[in-house]
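Note that this complex is displayed minus one protein chain, with the remaining chains in position.
Naming follows writing order (A and B), and every chain is counted from residue 1.
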Amino acid sequence: MTTPMPAFDSGIAADLLERLRRKAPRVHCITNAVAQHFTANVLLALGAIPSMTIAPEEVAAFAAGADALLVNLGMLDDTRRAAIPKAVEAAKAAVKPFVLDPVFVNRSPVRCSYAQELLTASPTVLRANRDELAALYPGQDSFEAFAGTSVTLAMTGAEDMVAGPGGTLRLANGHPLLARVTATGCAGGAVIAAFLSVSDDPVQAAAAALTVFNVAGEMAAERARGPGTLVPELLDALYLIDAPQIADRLKRI
Amino acid sequence: MTTPMPAFDSGIAADLLERLRRKAPRVHCITNAVAQHFTANVLLALGAIPSMTIAPEEVAAFAAGADALLVNLGMLDDTRRAAIPKAVEAAKAAVKPFVLDPVFVNRSPVRCSYAQELLTASPTVLRANRDELAALYPGQDSFEAFAGTSVTLAMTGAEDMVAGPGGTLRLANGHPLLARVTATGCAGGAVIAAFLSVSDDPVQAAAAALTVFNVAGEMAAERARGPGTLVPELLDALYLIDAPQIADRLKRI
Partner (left out) sequence: MTTPMPAFDSGIAADLLERLRRKAPRVHCITNAVAQHFTANVLLALGAIPSMTIAPEEVAAFAAGADALLVNLGMLDDTRRAAIPKAVEAAKAAVKPFVLDPVFVNRSPVRCSYAQELLTASPTVLRANRDELAALYPGQDSFEAFAGTSVTLAMTGAEDMVAGPGGTLRLANGHPLLARVTATGCAGGAVIAAFLSVSDDPVQAAAAALTVFNVAGEMAAERARGPGTLVPELLDALYLIDAPQIADRLKRI
């Protein structure tokens, strides 16, 4: 059995970006405190409208009114534990996509159990790196275990892989300097959520999101002297990036 | 009955800024997690001294020792709900001004009720946009409802309006790129609090705060390529802005 090859190219990425900018989707983010400010700025630079409350009393209203939801498990305290099920329930009731980002589950057993339970709520996309994915499926081949689910996987690393019902594709954009800035991965999860709000194909949406974010990262790294100047340059690049730049730089492997 | 025309010009704005820089007022901010870091940097760049704790056990000591208080209702969790009344009580006991910023009350009914209750504590200034103001006074003409109170209104938007016992004035500084950076509005509320600490006239203080912040935003936008480089440029501009720049750019309408 061969894996189907999903349709994806720079034209699809640029088209989804254009739709995103026209729609200005609301993305509600439950994310860790380190990532909140940067994630909001990434979404705004891209053309989306972030909201970030984690207060259990009000999170359902925000999630229900949003076009997509991000659940990032960093800094998983009691407030976030109380908020997440309410937000997920509201998003699912409103038939809105949601992204699960189980950051650092490989370093915290209690967080890992929590993530495993959340996976049963069928996020639209799971964003994880290789270590996090392995922690979620201990003692198993994590790809095989995962393949049985309806969830689309966006596995990030030096190379990125997107795998879902529509097939599997590999991407190789990005820059090492991005790893010297906190929360770039977390913000990338929010970008996937934003793209899911303008596409019914989670593989294409996740691939477009990773491509736009990582190509912007390459453009920023060329202008930056180090990880400090990379941040404003990255936000500028997300604001300025256009179809020809995506076409020039997209690396599908 | 004609609305009185409050005294306000660039000389008043520059004089209050000069007083602020000499006094280096302490501004205690209860604000949302997305805005905390940027708000502190805005206050420091301007010449004020921020403190930001929301811990209910210690917030009264910080608010009592501060020259002004900001209460921003973003991300209104249990800790903030417990802290706010203590901080407001301490500020009022010390006869210090306080600013209420009911962000997103139009998106969260529970937050809106909370804001309506806080309004009875008579903040010195209410900062709100048109949608937030309408949510606070449902089924009424919000301006008329508001006019019966002793609170000064700083209504922000493409144009800003400041209305208080001393009259009403309209301002038109700012730049669209500011809306592509998170927490610029929230930080603006903290700047109003800082200016209230050097003036007994809340209309003049709020107008000066909005003018200085928005003129700095214009200066920054001219140097920035996008919303990323806007942030460091805005903080630099708040640090560098002087009386001639305010005089050149002030747009009262």
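Keep this in mind: a residue touches a chain if its C-beta (ideal position, glycine included) is under 8 Å from a C-beta of that chain, and two chains touch if they have at least 3 such contacts.
Remember, predicted model here, so these are calculated numbers, not experimental data.
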Listed residues B:20, B:40, B:118 or B:136, member touching the removed chain: B:40
Touch with the omitted chain, as defined above, among A:28, A:111 or A:175: A:111
Touching residue (missing chain; options B:52, B:84, B:196 or B:210): B:52
Missing-chain contacts mapped onto subunit B: 33, 36-37, 40-41, 44-45, 50-58, 61-62, 65, 79, 231-240
Positions on subunit A where the hidden chain makes contact: 32-35, 37-38, 74-78, 80, 104, 107-111, 179-183, 224-229, 231-232
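Operating definition for what follows: only the chains that are shown with their structure count from here on.
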Mean-CA-position distance for subunit B and subunit A (Å): 33
